[in-house]
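Structure first, commentary second.
Showing chain A:
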Amino acid sequence: MAKAKFETPEFRPYPVIPVIKPGVMKDSRSFVSKPGMQESLGYPGELVDNWQEVAINKLGELLTKYRSLRVYLDTCVKCGSCTDKCHYFIGTNDPKNMPVGRQDLLRQVYRRYFTLAGKLFPKLVGAKDLTRDMLDDWYNYFHQCSQCRRCSVYCPYGIDTAEISMAAREILDAVGYGQKYCNEIIEKVYKIGNNLGLPGPAIRNTLEGLEEDIKDETGVDVRLPLDEEGAEVLFVPPSADFFVEPHVDGLIGYGKVFHQSGISWTMSSHASEAGNFGMFIGSYENMRRVSMRIREAALDLKVKRIVFGECGHAWRVAYAFLNTLAGPFDFLDKRYPIPQHICEFTYDLIQKGALKLDKSANDHRRVTYHDSCNVARATRMGHKPGGQFVIPREVIKACCNHFYDMPSDTIYDETYCCGGGGGLLTDELMEVRVKGALPRMEALKQVTDDHQVTHMATICAICKSQFTKVVPYYGFDMDQIISVHQLVGDAIVLNVNEV
Partner candidate 1 sequence: MAIDVNGKTVDLDEEGYLTDLKDWNEDVAKVLASQDEIELTESHWEVVKFLRDYYDEYQIAPAVRVLTKAIGKKLGKDKGNSKYLYELFPYGPAKQACRFAGLPKPTGCI
Partner candidate 2 sequence: MKARYLSILGKLMLGLLLSLTVNAAEPVTSGSVTIPNPPKAKTNFSAEQPCVEPIDVMRRSHGLFLKHSRNDTMRHGMRTSNYSLVTCINCHVTSDEHGNYPSVKEGTEHFCRSCHSYAAVTIDCFQCHASHPEEVISSKVNEVSSIKLDSLGTPNTSP
């Protein structure tokens, strides 16, 4: 809990490409995983003696399993188009935080051990031995990547640093050199059921307290059901929604939407977590194990639909991978997308006129919307490409009179990551997180100056937590961060349908 020993970057008067400062973030390092955590995930407890051999073999194995890795390592021509696209590079100026600089840490080793040119002429093609220094660079810099995929949008070959980071982290885990933050959390999912480690009774206690709060505030009995067999919908929120602000107000918003929809729903103490950190560490196996909990809960509770709460990476795993990892979902109602995002769910109700929304309830807010990276660039909502941009905005606009977008090159698929995604939301990485937030903060500043925006809404638990932590560094207030479903919850007129 030491005080920050770094300087918050200053807003740039205009977005110049920074001059590189090699090595400035070399020592920004997250804590290393503990033996118990490692073993719970199926990895060696600590760095194995023959780590070099194990790492090379693991890389070789991954090359045969992931086309993305193989093609991305071969294909880069060092054109440089990605060099100024990563928020961590913009904020830190460390060239190893340029997407190509980060990828090259792995690519150099790939070339040395897996390509003819690198075996014969390592110097010529920039191939390097896997030394302890290199391994540490992997650890440090692949944990300064939020796997946000912004670089992949601009790469002429679609090379996605997220894929490279995931592979590198899996190799690190395989040699017993995992990251504490991610692996501790995955261990908690296995042992307790969610990232925070909230046992069922604690969740029940929290939900009951929230039901009371809603009753006090609105006079209406809005239920937040848990483990209710036979409900129509299994709803899977990120566990942060049970625990912290401003997430909790989003959870209340979901409750009000379900209440008004008349559709029976339940959360599950077994699948009490939408997030899936198995993706962050690039582990298919762990990602699958975490995903299977949702399938199990859906079967146990005999639900017909699965809906996910506001959680960015969770939505990526749910939208793009759940069917692969835990499918097929033959037992669910095929008239609805499997799974569905809460914004899709709410949007459908709005389209049908099933929700009465009083926009003026949010008149004290002038709102902008932060596209969460993994939602924007790895998923979709609705039936058209780009629905992931349109639907949340339509939901907000249905609830607010004052909505303003940030500059166009910082939203939609060009959105900047909050700076805390992909396993970086841990205190010891605060410098990286604050610096990485710079481009988003600049965009927020602009829309604040131009349109007097007071709130930035978003649909990701990590974004919300990261922003509440870092916006004060840039002169904003933590209360300015808000859940999209808090806006919905505040605007919704309860019980009008029942009268």
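As a selection rule, all candidates are chains of the complex that A comes from, given by their letters.
Basically, contacts are C-beta pairs under 8 Å (C-beta built on N, C-alpha and C of every residue); 3 or more make two chains touch, one makes a residue touch a chain; residues count from 1.
Everything quoted here is computed from the prediction, not taken from an experiment.
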item: Given options 1 or 2, the chain of this complex that touches chain A; value: 1
item: Footprint of candidate 1 on chain A - complex, ascending; value: 1, 31, 181, 184-185, 188, 194-199, 201-202, 205-206, 209-210, 213, 238-240, 242-245, 247-248, 275, 311, 425-428, 461-462, 465
